[in-house]
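Just below is one structure, and these are the notes that go with it.
Every protein chain of the complex appears in place save one, which is left out.
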Amino acid sequence: MAECHPVGFQWVMEAKARGAKIIHVDPRFTRTSAVSDLHVPLRAGSDIAFVGGLINYVLSAGKEFREYVTAYTNASTIVGADYVDSEDLGGLFSGWDDETHVYDPSSWAYEGVNVGASAGKREEGAGAESAGGESGAQGAERSKDAEQSHQFGSGGASLGEGAKIQTDPTLTHPRCVFQVLKRHFARYTPEMVQEVCGVPPELFGQVAEALTDNSGRERTSAFCYAVGWTHHSTGVQYIRTAAILQLLLGNIGRPGGGIMALRGHASIQGSTDIPTLYNILPGYLPMPHAHQHESLDSYVERNGSATGYWAYMRAYAVSLLKAYWGDAATAENDFCFDYLPRVTGDHSTYATVRDQIEGKVPGYFILGQNPAVGSANAKMQRLGLANLDWLVVRDFVVIESASFWLNGPEIETGELETTKIPTEVFFMPAAAHTEKDGTFTQTQRMLQWHHQAVEPPGDCRSELWFYYQLGRKLREKLAGSTDERDRPLLDLAWDYPTDDHGDPDAEAVLQEINGRGPGGDLLSAYTQLTGDGSTSCGCWIYCGVYADGVNQAARRTPGREQNYVAPEWGWAWPANRRILYNRASADPEGRPWSERKAYVQWDEAQGRWVGPDVPDFEPTKRPDYVPPEDATAEHAIGGSDPFIMQADGKGWLFVPSGLVDGPLPTHYEPHESPVSNPMYAQQSNPARENYGGAYNMLNPVPGDPGEDLFPYVYTTYRLTEHHTAGGMSRFVPYLSELQPAFFCEVSPELAAERGLEAGGWATIITARTAIEARVLVTDRMVPLRAGGKVIHQIGLPYHWGPNGISTGDAANELLSVALDPNVHIQDTKALTCDIQPGRRPRGPALLRYVENYRWRGGITAETGKQARTTGPASASTQGSTS
Amino acid sequence: MTQTTANHLFGPLDPAAEAGYPDHPPRLGFFTDTTVCIGCKACEVACKEWNNVPEDGIDFLGLSYDNTGSLGASTWRHVAFIEQASIEQPKPLGAQEPGVTGRHAPVVDLGMPSTAPPGTTAGADGRTEFRWLMSSDVCKHCTHAACLDVCPTGALFRTEFGTVVVQQDVCNGCGYCVPACPYGVIDQRKGDGRAWKCTLCYDRLQGGLTPACAKACPTESIQFGVLDELRERAAARVEQLHAAGISDARLYGADPTDGVGGAGAFFLLLDEPEVYGLPPDPVVTTRDLPSMWLHAGAAALTLLAGVVSTFWGRR
Amino acid sequence: MVPEAEFTSYYGRPVVKAPRWSWDIPAYLFLGGLSGGSAMLGAGGDLSGRPALRRAGRLGGLAAITASVGLLVHDVGRPERFLNMLRVAKPTSPMSMGTWIISAYAPGIGVAAVSELLPVLPRAIRDSPLGAVLRVSARPAGLAAAAIAPAVASYTAVLLADTAVPAWHEAHRELPFVFIGSSAASAAGLGLVFAPVGEAGPARRLATFGAIMELGTSRRIENQLGLAGEAFTTGKPARLLATASNLTAGGVLLATLLARRSRLAAVVAGVALLAGGVFERFGLYHAGIESANDPKYTVVPQRRRLEQEGPVRADS
Partner (left out) sequence: MDPRTWLDSWPVFRQLTGTDPLGRGSAAMSKRSAELAPRTVTADRVVASVCPFCAVGCGQRVYVKDDQVIQIEGDPDSPVSRGRLCPKGSASKQLVTGPGREHTISYRRPYGTEWEELDLDTAMDMIADRVIKTRNETWQWAEDGKRTRRTMGIASLGGATLDNEENYLMKKLYTAMGAIQVENQARI
């Protein structure tokens, strides 16, 4: 966090100064470790075992916050009898299908829930604590099985009609979630943690004690994570593990608690909320699916929920359609629902690149991203770029994704020839944040308006200008078309006030996002939205950003003039709420769990919830409210159920539906790992997504021929001094000089083992390619003993590429693409490689060098891509083996 | 302890009053608490942005995370990074536990003279405790500033805030200040010729603003303020750290009776100064100036006598 | 040799900065010293009726100081601002003091030297009032310059010593004597080259005086300064200083033994002494550079002093 969120880290230092204990769990000793109380080096890719060990410690020592767990989580819920845990199936759960490599989750359902009725229904994402892709799941969908793919928003699953959940408040029923959890994690002992993670039991014990000592009624502990946890083929389950632990300890919805997703770019949160993502529409409404959503009704019926706030999905969807198509959207034409294009499967970025390589995607816009450096398997990215008809790159500088045809690595090796690359490239200079008005949404879901300071220079233009003008031109060129295909463009509500330069007014766009009521008045809360077409709203969760007709995101009441929650600085969705699920900061009766940790509480005199923050609860719903049998929407959520976006108002320890790789987190090895899974016969996440093709060869895993060829683990990460793929730092002298070269971090032991010379060069090799880096020998890298081996880990910051002031090979040349199946996010944190002293071969010699490795390892396009490894392929994985 | 009586060249004094500002504002300076530094280098960048200091070379030094190397004409803040494996005593600041016990560190040539390579300092017992020290160095704005005193043009001068500043409209690039500084701070800029160093943001102080580096510092490792108050705060911080068992904590440059009369920018360190590239106990060269002039005078008279005697009497 | 010291540093990087000066500065030191010695030799020649010695001293003095200041101007980063040296008069700055000393010195040696040129100047000038003034003021000017000359010869030692460069500062008591010795020997060399044997007696004696001062004090620096002395006795500085010693000693020997009789020997001795002066200054200069670039010279003495005597503290 000190490395990647340095200014946010001031609050950690502040907490430390007040006595908080800071523990840093990371394979490397980083600038965060340097000021932490404890650094726990562990093997990259082993955190589920580590956090699972903590869960086991909590459960076996009875350290959970029992009142919280009983009242606020689904610990007491009974799971159906068909469920078989991964403990009993060698690492698989019940429901695995060897043909499709996909789970059928029906056996994971709660007891008494009408499975038939809920099959194929909208299911939940990876828990609402994880707001978006790089921080967990913002929606999931099963790519391998288009017929049954599911689309999720941010809320909980529908539990199906007639759902009658069975519970055991004593938490003793053998099939209640609490007991299922206990059994599932029973083997995650300190000894197992040592075996899997390389963390000595004594050190593990220090963490366990510190965490439990600082959790409970009087104290809370927070987890901060980012892509060290999400960039794994089990990334969503990493976050789930933390969610389970924090729910058990009562650290969710309370001040000083939480699982903080420290997100990435300035408006990564905003671009997830108002997504430029294929599977969702603004406000986490799913993109309609061709096979499931014929009409608005079926769309809402399949994705909405009878209970909780998703019950109003129709209002959110119709208001969005009104914002998109204005007067053209009427009740008669289903509010233009048919204008929405449909998804049919996984259209995520790596799938698109695969299709580009196959020549299926002629046109490509890149706006503020640099996949030729930033995305895994950079060669795959460039092969896609080199096979387009046209490419528009909008950026501040000529990034590698714009110049691949001129100086990409494939030009040097001769794999590609400039004169044979058909791609037509438009590089358009972009306007900077100082040159445009608009809002960023930062990592705490807070929108902040930035005002334009100066006009953009030369041909530089904002994306707002570009898309508005492009839309205008398209509509002009298609004007008069009678082709039904063009109706959505021609009917689009595309009238924005512009200034002298043709720049649309960003405030007008934000107002459209906020939404308007029947009279055209700006709305103040999403509770005002209706499904009858009388309201429009571009993103329902952002409704209220223009409350009272005021740009709330532009509020800048100085922090020192407010309470510590600072509600009058910017605006946070939803409803300017700063801590989600903050009803959980009070006990079931609505009293603070303790004075130290008071936050939101029930004020009997006023008959409402009060506190320094906006209560995440209906303000006047009494804590003792019990929903009547037939209640729907929020009325079905009880007065002591804080998790109001879940259909049952509970925090989910066990996820009966919504995840495609299991209802509970399980330790799997990274898809490239030097060790056999010490816990299960199943080596890696069976549901992970692999990409085939010669451009994505995988390293052998234990048991394969050539398993010793790539004996080392490498992990990739960031440096404080650079930014991501480097477009905003490698071209900036003041940043480039601080970290002027691509380097690898190795321990003195590994340096000795391989003869690496400090300050010299090393070549790092995988089945994809080989790159070179300067050598930084450092005690901050420690060899670990895990999986019966000494594991050497190599650190590679991934910011470099051939362009700019500070140049170097891109770490992503090395990476393979293997994705988390819930969110299609690649593993960048734990892979295998070889390292050799000296610089890499140049030109065609590089290809021969890597080919030699592949030949020695017998590596083919199929290597490492086996899904299930629990036994003979013919064995049934249905039913219990115990 | 070497005792010398205070005078214009040595010992505690109020530098602004000494330099002819009868009613001057309180002396301003920095307390850099290295125990909370996260090595982010915001101080380096913020300084350059404010002062338009040019980029100082895209060279990979590989000294841990330090690619700046040292203070210089185009680097007025420099963050040092020191990786220490130690077996002397527990270092509570942040510890790294080895996963492999009995670690024997082979010697690796780091291409770095005079420092033990990582892994060798722990001896045969293997690595026990590890810490990564970071410290943002800056001009000390000495009470007795050698750079200032030797400057022949008056380009270097004492401001009313007690700070030491090069007036770029005056400096003729004689370069004399460079070897005078006991900390190796000030330097001449290639191509420009003049001497440059931290001005303690003299222009910002004129407007009542915090210096750029201190303002940016995310963790308040760099604390700016009235020097007397900073000294009190620093003493309290050291006590707090000692009470917490961090016996390594010590102040550097905070003592107005030290060899430079106390630094206007002083530090809380966790190890000996030389570990951070600082001189252990510097004394301003001008303390000995009377002696130097005296010896020079004696030598001059000797020369005169020698010449006279060669002509005396004989042919 | 002091045993190799165990010490800690930051990756072996220098603690103090060596001056960024080029060869200009040691040459400036040499020429300044030569000028001062020459001016005195010239004045002595004037008073003792040795016209050739007088002429050599005056002209050499002016030429050397002109070249010396020229080199200084050349070395500064902003030559056009050289005169900013006269903005202030700072007793704490040897360079400031030196500038004022030279400002006081230069007119005298200038008038004295120009007066020597009168015979070769056009008759119109010779007979003009200016010529008359020059003739009258030559001696007072030369004597005034000679009176300031010892300061010209010695202030440069303070200039080096008043720095944080360990080898120079540690030698601050000795350097002035090395410098005036070197100055005397160099001036003597000039006298030996340009004055006939008959007039060169004072130059020969001055050579002996200078060599004794220079070489004797140099030995003291090398032997008495502890670790800082190592900077003078190792590497390139040691080679330069050894050459300087050999040239100076050889020059003196030649001057005392043969230069009374042989003009050729006198010229060779003079050149050797001048060369010895050049090597001496370059050697001292480089010893300083080495001692600044190696953190050992800064850290070890301070650390030892801390451990043995405690920190240096003033009475408060």
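Letters A, B and C mark the chains in the order given here, with residues in each chain numbered from 1 onward.
The definition used in the following text is that a contact is a pair of C-beta atoms (placed from the backbone, for glycine too) under 8 Å apart; a residue touches a chain by one contact, two chains touch by 3 or more.
Here the structure is a predicted model, which means the values were calculated and not measured.
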Left-out chain, listing which of the shown chains it touches
A, B, C
Touch with the missing chain holds, among A:Ala306, A:Leu492, A:Ala631 or A:Ala681, for A:Leu492
Touch with the missing chain holds, among A:Asp297, A:Glu455 or A:Asp499, for A:Glu455
Contacting the left-out chain in the complete assembly, out of A:Ile274, A:Val300 or A:Val850
A:Ile274
Contact with the hidden chain, among A:Tyr57, A:Trp96, A:Tyr339 or A:Trp602, goes to A:Tyr339
Extract the touching residues of subunit B with respect to the undisplayed chain.
8, 15-16, 18-22, 40-42, 44-46, 49-50, 148-149, 154-160, 165, 167, 169-170, 201-204, 206-207, 209, 212, 215-218
To test your reading of the contact rule: which positions on subunit C touch the chain that is missing from view?
86-92
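In this section, only the chains that are shown with their structure count from here on.
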Provide the C-alpha centroid distance between subunit A and subunit C, rounded to the nearest whole angstrom.
73
If you average the Cα atoms of subunit B and of subunit C to get two centres, how far apart are those centres in Å?
32
If you look at subunit C, which of its residues touch at least two other chains?
none
Which residues belonging to subunit B are in contact with no fewer than two other chains?
112
Can you name the residues of subunit A that touch subunit B in the complex?
2, 6-7, 9-10, 13, 17, 24, 29, 31-41, 198-200, 203, 719-721, 733-741, 743, 747-749, 751-752, 756-760, 774-780, 782-786, 790, 805-806
Subunit A partner contacts - residues on subunit B that touch it in the complex:
35-42, 44-45, 48-49, 55-60, 62, 64-65, 67-68, 83, 85, 92-100, 103, 105-106, 108-112, 117-120, 127, 130-134, 218-220
If we count contacts the way the header does, which residues on subunit B are in touch with subunit C in the complex?
1-6, 9-12, 63, 69-70, 80, 82, 112-115, 146, 149-155, 170-176, 178-189, 192-195, 255-259, 261, 272, 274-283, 285-286, 288-289, 291-293, 295-304, 306-311, 314-315
